[in-house]
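Excluded from the complex is one protein chain; the other protein chains are retained at their positions.
We just call them A, B and C in the order they show up, numbering each chain from 1.
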């Protein structure tokens, strides 16, 4: 960390700052220039509060030189992490397709969709049992029963399942779930992240609607700091001023994340725009930008879906999309996960 | 709800839509114009999925005419709600000042600050026991012990306390807390909101960093729908492109919220900018715009605060601020809560 | 346009509104439902001020049914527009590559880069003569001399040139320029747009940093309304809260624009992130999402470029990129423009 002092700083206050830093085990290299005095702080600065130092009377500015995340940092772990989820893998040159309904609605329904998406090449089944809804009056999911139905669909197809958790108290219900999803609205539900850090189950962490890339990585760091290194990041659209789509897919986040972390990065083109006909171009863009996977909503009867029908593909549309996904993966040098 | 059909809509699909709506108990008034056919839906449309209807082939556009919130809606409850918190009140012409440290650090510390803010005119004590921090390596609060210390400070001063909850599992620890705060990052932690809806304890709900005013009211609606009508809204800055401040205080949200809901609206000028010297002008602006209260961070030694020292006032600065708050409240026709 | 009246509207005010609309040649279809009365306005509503009507006492809400742009609207012009620029084309299945330096610096320099980018497959030369710079102290371009040098490079290579205009007074200097660029900061410089509407020269219109897709199309409409239908739209990144990149490429804007307008849409991956190593993944994503072209900055010595060195590719990097562009174009069914 670099601390730039004000030109006219009070020397007593500087002594006090230096003493305070030394107490915390930080070594200080002082560089006195014509215009400014600069302190180079050496040691474990990840626990220093940068805003606090910046607020001191004698400080002009502070600059963090090292990223505040370690476990997620590619600098300390240059090779791609590959995460095993049931019988499939995410990361390391694989392109993994997770597909399924927004909400689980009935056994017949989820099994039929699972079979359809498997037939088209998906290797994971997604489906919501606990649904975060803006309105308390909207369908909230089948809860425990929803997870049971997903496990039935897994039994029928062999597809590992990924489904969203919304509360630490529900963790026991997720015992047989292959991958636990943390939704965008819970990306900074730190208590939940900490608890997931004590499991071994892989976690699919979705980016918050207005979370920076650094905050996103810090939330992954919460899970990893607890011991669970099986984290997959998911870009699903950010909130901007543009009203024509539900969210704005931040495609640049894919290469930027992959340069900073060794964790796999997948894209959800269904939630990004919230519009079924845009899933294909956004899915193609995601593969082109280097994503390790796609998460896509499929429903046999979108107009009657209990949630998010507007963005769901029919099984036939999904099959057509997968033809293009196959070609694009081959062109961009990725192997479709099996 | 108004559904505008496409000019060349398929009549069979229209019949199917009408039948589906009627199944849900919605009556339909059709108006055939030269340019467009319009359906007026009458009945409880709050459970219809507007995005889904908008996605239908035959639909040009859909417009919600009624707000999707009811309990929080001023239309159905024109007079201001006044919420009793311990021995003080929020709303209805009162200006209520909540002050205290960002984090509770020790008994001596929190009691001293409580006495100081009470002496200057605050009628509620704020303090964090559970702290949501971006980094897993930052101080996370004293937890249960922090709540105990707040209750000691309450015993010593009589000030009711408000402190943040981060997880449903911690609810039993908040039994003696006068007001439970839901932080910005948990504004859409719907499981937490639902559980708080089953309590009687007043809730201070902070606006999410990128939440719209409607989403904010829908989160209040979650709590109220469960039976707890004691909700106070808190504007604390939104996320924008501006880098010179931590967040951008949305001062317009104060009059806009107060026009739409009967719930009290308070402002947190400390978190809004994250800069101590900006607390005063933002506090004055909040009172001028009609806020029902202020939440202000006070610390006896900001440079050594365990969190958010950059934005904390010293007790002396707070006392000076309260002189101006008193005058401004009188000028703008509010009564300082006692 | 649909006007939804308040439940308790004053009938005299309604009569006054109806009379005012009729004066403007608008026919009105009234539909009286149980909950609301709705007026359907028929006629040329593009000149009505929607905000004004929404502000009337008796009005609950107003909804525009038709887009406010006509010339740019794909509804009235379903087939793709193909724009001829010198000896190359943009749109209609072509993928057109425009490349060159951010700023024109010297004849030798721009000719050398022009030859290099042509050799790699670019069919247009970009280069700045008038440079919009945030700081008055930064290099502002060579102005008239810069245009002369671009024309020398055109003479040497045959590549048509595209260069930015910043003021109506400079229009005579652009007489021999093949395509005139309007930069992001001038997207709503309406006086400039109107003047360009009186020319026949093709215009490359860049999206403003915080302009909605509708505003972007309205700016194209300004040019087209004047008689110049040769407009190409360019997505170049929007402003969001994310600090790790200069701007956020709005890749979803490509398919959304192409669904709404018949005009070609190109992408500038160099300005979008402002980072040279991100040009390739963003260029690939742009092609995958359906862009009609790319605008890429190339400089023989980026660290010594007079502007935007941080995002420029070297000729060798550009040549490598073009290998991938060729493959991607073929895969996604576009023909590299010649």
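Heads up, the rule we're going with is that a residue touches a chain if its C-beta (ideal position, glycine included) is under 8 Å from a C-beta of that chain, and two chains touch if they have at least 3 such contacts.
This structure is a prediction, so every number in the text was calculated from the model and none was measured.
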item: Which of B:229, B:250, B:268 or B:297 contacts the chain that the document leaves out; value: B:250
item: Sites on chain B contacted by the missing partner chain, in the whole complex; value: 210, 212-214, 238, 240-245, 248-256, 259, 272-273, 277-278, 281-282, 284-290, 327-328, 331-332
item: Touch list for chain C against the chain that is not drawn; value: 20, 46-47, 49, 51-52, 54-56, 68, 130, 132-138, 140, 166-169, 185-186, 188-192, 194, 209-210, 215, 218, 221-222, 225-226, 239, 246, 274-276, 302-305, 307-311
item: Chain A residues that touch the omitted chain in the full complex; value: 2, 4, 27, 29, 31, 33-36, 38, 40, 42, 60-61, 63, 65-66, 210, 239-241, 243
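Rule of thumb we're sticking to: only the chains that are shown with their structure count from here on.
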item: Of all other chains, the one whose Cα centre sits farthest from chain B; value: C
item: For chain B paired with chain C, centre-to-centre distance based on mean C-alpha positions, whole Å; value: 39
item: Where chain B touches two or more other chains at once, by residue number; value: 210, 239
